[in-house]
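Note that this complex is displayed minus one protein chain, with the remaining chains in position.
Note that the chains take the letters A, B and C in the order they are written out, and that residue 1 is the start of every chain.
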Amino acid sequence: MQPTGKMRYENFSDGVFAIAITLLALELHVPHFEGTTLRNSLTELIPLIPTILTYVLSFVTIAIFWVNHHQLTQNFTTINKRRMLWQNMVFLMFVTLIPFVTQSVSLNPQATLAVVFYSIVLCGASIAFTLLRYFVHKSCGEAHIPMKRSLVGPMFYIFAVLASVFSVWIAYGLLAIPAIFYFLPKGSALDTK
Amino acid sequence: MQPTGKMRYENFSDGVFAIAITLLALELHVPHFEGTTLRNSLTELIPLIPTILTYVLSFVTIAIFWVNHHQLTQNFTTINKRRMLWQNMVFLMFVTLIPFVTQSVSLNPQATLAVVFYSIVLCGASIAFTLLRYFVHKSCGEAHIPMKRSLVGPMFYIFAVLASVFSVWIAYGLLAIPAIFYFLPKGSALDTK
Amino acid sequence: MQPTGKMRYENFSDGVFAIAITLLALELHVPHFEGTTLRNSLTELIPLIPTILTYVLSFVTIAIFWVNHHQLTQNFTTINKRRMLWQNMVFLMFVTLIPFVTQSVSLNPQATLAVVFYSIVLCGASIAFTLLRYFVHKSCGEAHIPMKRSLVGPMFYIFAVLASVFSVWIAYGLLAIPAIFYFLPKGSALDTK
Partner (left out) sequence: MQPTGKMRYENFSDGVFAIAITLLALELHVPHFEGTTLRNSLTELIPLIPTILTYVLSFVTIAIFWVNHHQLTQNFTTINKRRMLWQNMVFLMFVTLIPFVTQSVSLNPQATLAVVFYSIVLCGASIAFTLLRYFVHKSCGEAHIPMKRSLVGPMFYIFAVLASVFSVWIAYGLLAIPAIFYFLPKGSALDTK
């Protein structure tokens, strides 16, 4: 493959991230508020709680992926391997599926299969990104590849896939851990690396 | 954090703004016009009036946020603080919610809860942007940060949140003020700074 | 206003164009094909014809606006007037409305009001773009502004708005003329300038 600039690689990825993160909100279900006073309609809020929580979880997860992707592409200036394109595509495929599985989970918060799918998509995105990161660092010829921190995501997401078969609530808890872990700055209590 | 270029930061933000502002129109409800002559169908226009007004209000509000965000990023060339990424993400999260709350309000223009949500999202976006602006100016080492004009938005939006509980019409009025204020050029009658 | 680079101006506009032109297809109504053989289902194609024609008309119209916008922004490198931002925003507002009115017209191809709205949106986009073009050329200090060719669009679209009240078919014809006119290269039979 002839080496090409990374600009369109970044632009295309940014486009996919931006659309996926914006569609999260589009997939929200608009309630038809029947009560016109506040007191009557507060009870209509309760079924919205799982929707709001999964929305925030998915938003933070995509945002973390973007921040990491943005820092990863600082490491190279040209693309000279087909694998760099295709590993990115596989990663982006899982990112584009996040709005879909988020909607599925927010409509059926207690359905095992919806939570299994949600966990599988987050797990797939996380593993694909870790492989992409490993490949980029390796092809930049770095001797020491800092992968320890990267493995937190895939590890917890795999546990979540397994747990979701038995209890959706444990799965939700496990899915939230990487989001909280990466959201907190390095060196905070949770990050003991 | 290693300093990174601001290009993807801007591209990603532009993508989110562009999608949010285009989805506003997508969320409009297509009426099934039954009358085939103009006279018969003019009466079908009346229920569309709140939809059109909230559409224009949301469009102008997002446009103002974009213009201000575009001027803000002129102040720096590299991103060297994690906070700059995450304050932007929180701001963009509120921007992506605008099409959703706009649709909710245009379907239920007199429902208190819809207007409360609409006000909260605009208020959240406005406060998140003001914090981002304050942080950018401070980390650029500017002694005098011109924040007076910035506080008009959050202030009126907070009033709108409070007012929406009692009267949706007062809330709509308060939500329109920042849009009109920032749309008018500096130095016009309304802008006495 | 402090002068700013045109890059985000172009990126944001390109984003809006790209989304609007892609949403055109999203707004198409997916038919539930009942016949599993070709002969049975060919009759299901007939109601799709107005949809396909309005889709192509809207696609070509947005494409022409993009080509012209792309050539217009070659004329300047910095943005130093607030009006350049806001005239662009008004133009983009009409562009974002095109997928919505296209869907409305393809669902109700004979409803007067749908065609009136479709004509008004195309007319608005055309007038807003002509004003933007005039302003850009003037602020670049050009003595001779080549506006003759620009006025074809607004002129026919205004006729279409007026005609749509009496006959939707004449309106469709008038709306197609600018698309064909600008699509053909300069110097062809239709372009006598």
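In the analysis below, contacts are C-beta pairs under 8 Å (C-beta built on N, C-alpha and C of every residue); 3 or more make two chains touch, one makes a residue touch a chain.
Please read all numbers here as calculations on a predicted model, not as lab measurements.
Of the options A:19, A:125, A:152 or A:174, the residue whose C-beta touches the omitted chain is A:19. Residue in contact with the omitted chain (choice from A:56, A:93 or A:158): A:93. One chain of the complex is left out; on chain A, the residues touching it are 2, 4-5, 7-9, 11-12, 14-16, 18-20, 23, 26-27, 82, 85-86, 89, 92-93, 96-97, 99-100, 103-104, 107-108, 110-114, 116, 165. Touching residues on chain C toward the chain that is not drawn are 10-11, 14-15, 17-19, 21-26, 28, 30-38, 41-42, 44-45, 59, 63, 66-67, 70-71, 73-74, 183, 185.
Everything below uses one rule, namely that only the chains that are shown with their structure count from here on.
Of all chains present, the one whose mean CA position sits nearest the global mean of protein CA atoms is B.
The rotation relating chain A to chain B, fitted on Cα atoms, comes to 90°, given as a multiple of 5. Chain geometry summary: the mean Cα position of chain A and that of chain B are 26 Å apart.
For the pair chain A and chain C, the distance between C-alpha centroids works out to 36 Å.
Multi-chain contact residues of chain B (touching two or more other chains): 11, 14-15, 18-19, 23, 26.
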